[in-house]
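Starting off with a structure, shown below.
The complex appears here without one of its protein chains, the remainder shown in place.
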Amino acid sequence: MSAGKTALATLAATVVLVGAAAAVLRARDRGYYIPEPTERLLYLRSGSTANRVFLSFDAMAADIYWIRSIQNYGRDRTSDRADRFQLLYPLLDLTTTLDPYFNIAYRFGAILLAVEEPQGPGRPDLAIKLLLKGIEKNPRWQYPYDIGFVHYWYTNDYQEAARWFERAAAMPGAPEWIRPLAAITMASGGDRQSARRMLNELLSSTEQYIRQTAQRDLLKLDAVDTIDRLNAVLAEFNQKNGRYPTDLDELVRARVLTSVPVDPTGEPFAYDPITHAIGLSPTSKIGALPKKMNSR
Amino acid sequence: MIGRIGLVAWHVFKESVRDRVLYGIAGFAVLLVAASILVGQLTAGEDIKIIKDLGLATIELAGVLMTVFIGVGLVSREIERRSIFALLAKPLPRWEFIVGKYVGLVLTIFVNVAAMTAALYLMLAYMSWGALEVERRAWAAPATDPRLLIAVALIAAELALLTAVALFFSTFSSSALLSVALTVGLFIAGLLSHDLQHFGDIVEVPHAVATFVAAIGWSLPAFSAFSDVKNLIVQGQPVAGGYVAMTLLYAAIYSTAAIAAAVGIFSRREFK
Partner (left out) sequence: MSAVARVDRLTKDFRVGFWRPRPHRALDALSFEIPAGGVFGLLGPNGAGKSTTLKLLLDLLRPTSGRAELLGKPSGDVQARQRLGFLPENPTFYDQLTAEELLTYFAGLFGYRGEDRRRRAAAALDQVGLNGADRKRPLRQYSKGMVQRVGIAQAIVNDPELVILDEPMSGLDPLGRREVRELIIRLRDEGRTVLFSSHILSDAETLCSGVGILAKGQLVAQGTLAELTRGGAGGAEVVVSDLPPSVADALARRVARVTRIADGRYSIEVAGAARPEPLIAELAAAGATLVSVAPLRTTLEDVFMSALSKAKERADGAERSRGAGPERSRGAS
C-alpha cells in the first residue's frame, strides 16, 4: 500500500476506533453504578483537617466540591438505588467548610436538600441545618429568608416561616417586601401569592436545577388554582342539577366547560364521582400538591 | 510478520531493561519501606488500607513516569540518532516497526509493574504476619487480598493506553521535551475527561456548546476511568467483573486507535 493510502486508512481506523472506545465507555458507565466512595472523604470529614490538607487552595477545593455536589445531585436524581442522595449533605458541608463564604453553596444546596422525593432527598431538616451553619459563619439576610422559605414550602410550618422572615427583614440589606411577607404569613398562614413571589425569585437563579425546581413548583400552584376553579364549577353544577356529575366529560357535554380540563403538564385531572374530589391524575408528573395553602 | 515485530519488541525490552528496571524496583522498595515507618504513627487498623492505597498509587505513579520518559523517546530518539536509517533499509514494514516498539515498551512496563506488585504483596504479607489476630479481623479486606490484582490490572491497562499515547507523540514530534509536554498534557486532560463529558450538567451554556465540549470529553483518552473502583477494592467491596472487563476493553480499543494514528503518521514521514 502506498504511503498516502496507508495514512488515509489509518486515519479512518483511528476515528472509528475512538468512537467505538467512547461507546464502550458510555455503555460501561450506564450499565454499572460505582458509588462515589465515602471513604474518599474520610480524611476530610473534619473541617480543620480539610483546611490543612488544602492549605491555600481552600477556595479552589471548595469550587471543586461544589461542582461535585451538583454532579452528585444530577446523577442521583435519575438513579433508583436505595442510597441515593446520601452524599449530598456531606459534600455541601465540606464545600461550605472549605469556603464559609460560599453563598450559593448554602442557598442552592439547601434547596436541593429540601426538594421532595423523587426529585430530591426530601430533607428540609438538613437544608435548615446547612443554612444555620451559614448564619453562624457569615450572617446575611438571605439565609434566614431561605430558612423561612424552606418552612413555608416544604415543612408547611407557617409560624416558623414567619419568624424567620422577621429575622431576615431585620438584617441589613433585606429588601422591603420581606417585612410585609412576614406579617401576612404570621396573620394568615401560607398563601399562593406569596409563594409565587418567592418562587419567582428562584426562577432567576443561575443554577439550572434550582430553576427547574422553581418552575415545577409554580406549576403546582397553577394546578391547585385550576382545581379550585373546577371545584367551583362542580358546586355550581350541583346547585343547578341537585347532583354532582358522573365524570368530567359530562361537564363538557353540558357546555359548562369547553374541553376536558388538563393540568399544567397536559394530563387530564382525576375526578372521583363519589367524593366529588378533583385531584391530579396518577400519571401526572407534577408531584405532590401543596396542602394547607390558602388561595389568593 | 510476528517474527519481525517480536524482534523489534524484544530489542526495545532489552534496551529498556538494561537502563531502568532495577532503579524502578529499588526506588519503589525504598518508598514502601519509608511509608511503612510513617504508617506506624497513624491509627491502627487503617495501616493496611493506607499501605494498599499508597502501594497502588506508587505503582501507578512509577508506571506513568516510566511510560512517559521512555515512551516519548521510543521513535524520536531513533530518528535523532539516525539509527533508524539502517533499520528501515531492512525488509521491515514501517507499521511493524511501530507495533514492535509498542509491544516492547508495554512488555517492559508490565514487567516493572509485576515486580512492584510482588514487592507490595511481600510488604503486605509481612504486615499481616506481624499483626495480632484481633487486628487482622478488623481489616476490611485481607492484607494479601488477591483482588488487589484487579486494581493492578486496571493500572496496567491505563499504562498500556498511556504508552500508546506517548508513542503517538513520539512519531511526529522532533523534540523530546515537546513530546513529554504533549503526553503529560493529554494525560491530565484524560483525567478530567469525566468532568468534560458532563459539562452541560454543571455549567450553563447553550446546548450546542455543551454537546461540543462533551464530544471532546468522550474523545479524549479517559485516564480517569481506571481508578473508580480502586477504593472499593481496597475496602473489600465487591466489584462487577463486567465493569472491569469493559474498562480493559476500552483501553484495548483506544490503544489500538492511538497506534493506528501513529502508524499513519509514521508511514508518511520522511527522513532528511
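Lettered A and B in written order, each chain numbered from 1.
The definition used in the following text is that a contact is a pair of C-beta atoms (placed from the backbone, for glycine too) under 8 Å apart; a residue touches a chain by one contact, two chains touch by 3 or more.
All values reported here derive from a predicted model rather than from experimental measurement.
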Seminar exercise, completed: For chain B, residues touching the missing partner are 3-4, 7, 11, 14-15, 18-19, 81-83, 85-93, 270-272
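Keep in mind that, in the parts below, only the chains that are shown with their structure count from here on.
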For this session: Provide the C-alpha centroid distance between chain A and chain B, rounded to the nearest whole angstrom.
Result: 42
Exercise. Which bits of chain A are touching chain B when the two form their complex?
Worked result: 3-4, 6-11, 13-14, 17-18, 20-22, 24-28, 31-32, 34-35, 37, 39-40, 67, 70-71, 74, 206-208
Seminar exercise, completed: Note: in the complex, chain B contacts chain A through residues 95, 195, 198, 201-202, 204, 218-219, 222, 225, 228-229, 231-232, 235, 240, 242-243, 246-247, 249-250, 253-254, 256-258, 260-261, 263-265, 267-268
